[in-house]
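What follows is one structure encoded as structure tokens, with my remarks underneath.
Of the protein chains in this complex, one is absent; all others appear in place.
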Amino acid sequence: MSDIAAPRSSTRSRSLKGGGRNRSGQTNFELYSWLFMRLSGLALVVLVLGHLFTNLMLGGGITALDFGFVAGKWANPLWQVWDLLMLWLAMLHGSNGMRTIINDYAEKDQTRFWLKALLITAAIVIVVLGTLVIFTFDPCLDPSSTLSVCK
Amino acid sequence: MDVKVKILRYNPEVLDESEWKTYSVTLLPGDRVLDALHKIKWEQDGTLTFRRSCAHGVCGSDAMRINGRNRLACKTLIKDLNPDKEITVEPIKGLPVLKDLVVDMEPFFDAYRSIMPFLVTSGHEPTRERIQSQADRERFDDTTKCILCAACTTSCPVFWSDGQYFGPQAIVGAHRFIFDSRDEGTEQRLEILNDKEGVWRCRTTFNCTEACPRGIEVTKAIQEVKRALIFRRV
Partner (left out) sequence: MQRHQYDVVIVGAGGAGMRAALESSKRTRTAVLTKLYPTRSHTGAAQGGMCAALANVEEDNWEWHTFDTVKGGDFLVDQDAAEVMCREAVDAVLDLEKMGLPFNRTAEGKIDQRFFGGHTRNHGEAVVRRSCFAADRTGHMILQTLYQQCIKQNVEFFNEFYVLDLLMVGGRATGVVAYELATGELHIFSAKSIVFASGGFGKVFRTTSNAHTLTGDGMGIVWRKGLPLEDMEFFQFHPTGLAGLGVLLSEAARGEGGILRNKDNERFMERYAPTVKDLAPRDMVARAMANEVREGRGCGPDGAYVMLDLTHLEPAHIDAKLPDITEFARTYLGVEPYTEQIPVFPTAHYAMGGIPTNIQGEALANNDDVIPGLYAAGEVACVSVHGANRLGTNSLLDINVFGRRAGIAAAEYAAGVDFEELPPEPEAFVVDLIEGMRSAEGTERVAAIRTDLQATMDINAQVYRTEGSLKQALTDIEGLKQRFAQVSVQDKGKRFNTDLLEAVELGFLLDLAEVLVVSALARKESRGGHFREDYDKRDDVNFMRHTMAYRTIDAEGNVNIRLDYKPVVQTRYKPMERKY
């Protein structure tokens, strides 16, 4: 048909009981994904606001933000966990949102597949790298460092 | 008064592309858009094609996009449309157009049929009626109003994108039984809607609620089904 403003897949005939839809089997994946978005969203509000507050308002405020400040924070396990949670939740939340958008707007199954592949790869790379950084971060790698934590 | 009506015409027997045509009709302010379409068909261009039947908003035949919004042509009065400006009329979106304002309703009805839209019970039937309290009856009253006109489903951006989503109407149809105290098919129906094309694709854009000519709170019904799925209790 030439004039459907919103394009659609060619799957037209669907059998009874929804069998024609690409059913994902009897999993609760979409349910948990939906729930995860709500819960992670809530958690992120706390995590991000807390993060912004400590970084920008406490102590010297934004002017005191430097390498040393970050190094100092990550010496504390609380902030390690905090930032790790923020990283994971934000990445999963964002990626899941992107997955939704791809599901909604990608027209062809192939496009959908490759976009999702790209998305998942990107998410994994960032999460892995970020996690590595948080746990293996060594501010004193440079022997000539003058930071207080290295003394 | 003279009103200009701009209609998206399409007839593959004549032309592969759809095209806008503008008609000028004399109408009264209290006339319906359906009256305008009839006047055009009966007095100017007999080839104009649309579905209609009851003409007062209960049969659900004439859902169409009027000035960019899904409405029933028989329930939309000219005076409520700013008749100084051109009135645009297009077929509802997301279903294959067959001719002019007529779309293929089969995918829509398929979705409805797939959610088991009938009372499921077990055991012996009582001799008299099943007892249901007034409060229990009231619980699903809103969704019993549905006339299957497809205004909601074809206003939904998620449905537009690929037409695989069950769509708001099917969920409304399921809601009517899920929240009926006499029904015992809730588990199965919820399982169907737990599908990846089920309720979780709803983005709460509220287009459906706005489009419903029967005033059903469609988005609310969808949210209630989501809640029932999460807590497994209605």
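First chain written, first letter: the chains are A and B, and each begins at residue 1.
Keep this in mind: a contact is a pair of C-beta atoms (placed from the backbone, for glycine too) under 8 Å apart; a residue touches a chain by one contact, two chains touch by 3 or more.
Every value quoted in this text rests on a predicted model; they were computed, and no experiment measured them.
Enquirer: Report, in label order, the displayed chains that the undisplayed chain touches.
Expert: The undisplayed chain, in the complete complex, is in contact with B.
Enquirer: In the whole complex, not just what's shown, which of B:Lys75, B:His175 or B:Lys226 touches the removed chain?
Expert: B:Lys75
Enquirer: Given that one chain is not shown, which residue among B:Leu8, B:Ala111, B:Ile147 or B:Val199 touches it?
Expert: B:Ile147
Enquirer: For the full complex, which residue in B:Lys4, B:Arg182 or B:Lys220 touches the chain that was left out?
Expert: Within the whole complex, the residue contacting the unshown chain is B:Arg182.
Enquirer: Name, in rising order, the residues on subunit B that touch the hidden chain in the full complex.
Expert: 11-14, 30, 41-43, 45-47, 49-61, 75, 77, 98-100, 102, 105, 109, 113, 116-119, 121, 125, 128-134, 136-137, 140-141, 144-148, 177, 180, 182-183
Heads up, the rule we're going with is that only the chains that are shown with their structure count from here on.
Enquirer: So, what's the distance in Å between the C-alpha centres of subunit B and subunit A?
Expert: So the centre of subunit A lies 37 Å away from the centre of subunit B.
Enquirer: Give the list of subunit B residues in touch with subunit A in this complex.
Expert: Touch residues, subunit B against subunit A: 8, 10, 12, 16-18, 93-98, 106-107, 110-111, 113-116, 157-158, 160-164, 166, 191-192, 194-198, 200-201, 203, 226, 229-230.
Enquirer: For the complex, give me every residue of subunit A touching subunit B.
Expert: Touch list, subunit A to subunit B: 1-9, 11-14, 16-18, 20-24, 26, 28-31, 33-35, 100, 103-105, 107.
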